[in-house]
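Notes follow the structure.
Note that this complex is displayed minus one protein chain, with the remaining chains in position.
For clarity, chains are labelled A and B in written order, and residue numbers in each chain start from 1.
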Amino acid sequence: MNLCIRKGHLFDPASGLDTVSNLYIRKGEIVAIGRKPAGFEIKKQIDVNGRYVFPGLVDLSARLREPGEHFKADIASETRAAASGGITTLICPPDTTPIIDTPAVVELIHQRSEQSGKTRVLCLGALTHGLKGERLAEMYSLKEAGCIGVSNAMQPIENTEVLRRAMEYAVTCGMTVFIQPEDPWLGSGTMHEGAYSTRMGIPPIPETAETVAIARDLLLIEETGVRAHFMHLSTARGVELIRDARKRGLPVTADVSIHQLHFTDKDVESYNSLCRVKPPFRHHSDKERLIDGIKKGVIGAICSDHQPLDHDAKMAPFSMTEPGVSSLDVMLPLVMKLVDDKLLDLETAVRAITHTPSEILGLPLGSLAVGTSADLCIYDPEQRWTVSENALTSAGKNTPTLGWQLKGKVTHTLLKGRIVHKSRI
Amino acid sequence: MTAQKPGIQLNKKGRLKHFLTTEELSRQILTEILDTAENFAGVGERAVKKVPLLRGKTIANLFFEPSTRTRTTFELAAKRLSADVLNINIEASATKKGESLLDTLQTLESMHCDMFVVRHANSGAAHFIASLVAPGIRVINAGDGRHAHPTQAMLDAFTIRRHKGGFNGLKVAIVGDIMHSRVARSEIHAFNTLGVKEVRVIAPKTLIPAYMRALGVKVFHDLKLGLKGVDAVIMLRLQRERMQGPLLPSADEFFKMYGLTEERLKVASPDVMVLHPGPINRGVEIDSEVADGPRSVILEQVSHGIAIRMAVMSLCMGSVE
Partner (left out) sequence: MTVLDNTEIEEILTKMAEDLRTFLQERNRENIAIVGIHTGGVWIAQRLHQLLGIDEALGELNIAFYRDDFSQIGMHPSVEPSNLPFDVDNRHVVLVDDILYTGRTVRAALNEIFDYGRPASVSLVVLIDRGEQELPFKADVAGTKMSLKAGEHVKLTGPDKLSLVTSIPAK
């Protein structure tokens, strides 16, 4: 259907667009910006009235909980949440039940998400079989089934020999390895090691839980030549290690979870289980260095690291609760809050949730360039709303932003030219 | 699931409602606990070792972690206040899921318990329970993970005050497994609030958590340096499972470096007092000569523990809105 997005503030760091203009869509593709192409007959138009039109967001990590954990969430609920948050592409890590280590699971997820039709779902395949860190997963078959990369998700590989071989095999298969860096022994605590953990008597996770793993992994990346992406950095020192490695020319990229840019270990005070995440909320100075890392391009992407949980998962003494934050609904407003707070400029912020993550995936997405898929996020930056369980589309209500007043809401989301979300106003 | 407010321990009038930690409580409130305990201290010496203060009230000892000693003193304290006592030991395995903990609480609430005395292996458990109970129910923390054991800290403060008359100008050293010790954390906050001049912690680096100084203590790894001029030494119990492994090579070596002996006490103040929350590992953290010697107040601590627990129970139960 021929569609015209009228008078939108088209903002796209990838193509350098920053202008109020019309955008024309045909057969799911952006066909023109500004002047209507010859012979284009407008079947439908959306009047945007100066609101932002961003490329659809690309989220490098979001758990959908399907297959396996329907009591937490499912593909239908979470892809709906993604669409309502302006996310048109998301990456599903392999730690589903069963684990994404066979083509059948990939096919199931693809099938379900196509049924839902709300957002593009791409899978990371397992790096090792069953994520057990013992034997290699069938990476080639997983790639054939459509996996965009491989990862051991939140299960660190203890055996360095296995990790090295897995990286070599990933090189062979031409797969990017997605690494959540954590030393399994140093990372056995439940909150950041600092003055707060000491006072609260919570088993701590020192900074070295992350940095020791990054240092080890970087040396193996250098040796094997694998293309690697570090997920969810949390420490200042970790950012430095990635920066230095990139300077040396290593093919590594990194992302940070949006909540790491808003919360610190102080927020855990009074045992707020909604602030239990992995990696943990770190010190204030870490948060500042993470933001700086985005500015300097060391951290290319901001992701949601969405982990919806059921209500009971957080109803226990702090260390007995499950880690994770539900964040698809609040991701874009929280990114834009960094812009409002003058911590990031708009271009850097939008690039980190659109173009750079697509580049990391090697996909021609996250842009408003003519000829690309018409994945759009239309955003009203002035609309105010309060985060509440009812206001969240995701089945997971576990966000420490409950009660926050946020500014900005997605009014429309388009996936391949199709409206997949339209806000009620 | 929602955030617990730091002021959860006090009612609207600023009176003690739950006793979860010594942190963030004023000197006035801590002193009131000590003064009230002073009044209860004599009850145990009378023909009828009971006062009718909490007659008709039901107190449930919820022990998610076994501890006969602590439970017994809480039970005795409750009985001396004429309360009815329920002892409930809950196997850790039964509460792996949060919902069964909630179920337990709801069941007890429907049995009209007035107070929960909670012991749990996880830090923050008492806060968690206090944030969930019905408004009229009081919660006392009998030890949560590594976080707090406030009644133990107060009974040690009580014992020190009885001997030293007060806290001003005192130097107190806590020796041993600071890392895993809820007693140490609660003592540090209580002593600092009550006006102790200097709180020291003495242990190998493996048993002192990072950022310890943020709690307002001086850190020593050398026992002799740390004991110099102190007025009171609190020896912590070293758990058997910590004696060998990544934290310590052996109990023998720990005693060689940190065991308290008469000889080592010579650098302390001449009238130094020695405390231990019990039960003692003789020859691991403390020499028998010291434990049974004239400076030891270890047995007094036990009877003071009952008075402190009576005080805390009656203050919390008596803080009507």
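Couple of notes before you dig in:
The rule is short, and it goes like this: contacts are C-beta pairs under 8 Å (C-beta built on N, C-alpha and C of every residue); 3 or more make two chains touch, one makes a residue touch a chain.
What you see is a predicted model; the values in this text were computed from it and never measured.
Note on the chain not shown: across the whole complex it touches B.
When the full complex is taken into account, the listed residue touching the unshown chain is B:41, out of B:41, B:170 or B:265. Of the candidate positions B:14, B:52 or B:283, contact with the hidden chain is made by B:52. Along subunit B, the points of touch with the absent chain fall at residues 15, 32, 35-36, 38-43, 46-48, 50-54, 314-315, 317-320.
Everything that follows uses one rule, which is that only the chains that are shown with their structure count from here on.
On the subunit B side of its complex with subunit A, the touching residues are 1-6, 8, 23, 96-99, 101-102, 120, 122-125, 127-128, 144-148, 182, 185, 209-212, 214-215.
Residues of subunit A touching subunit B in their complex: 193-195, 197-204, 206, 269-274, 311-321, 398, 400, 402.
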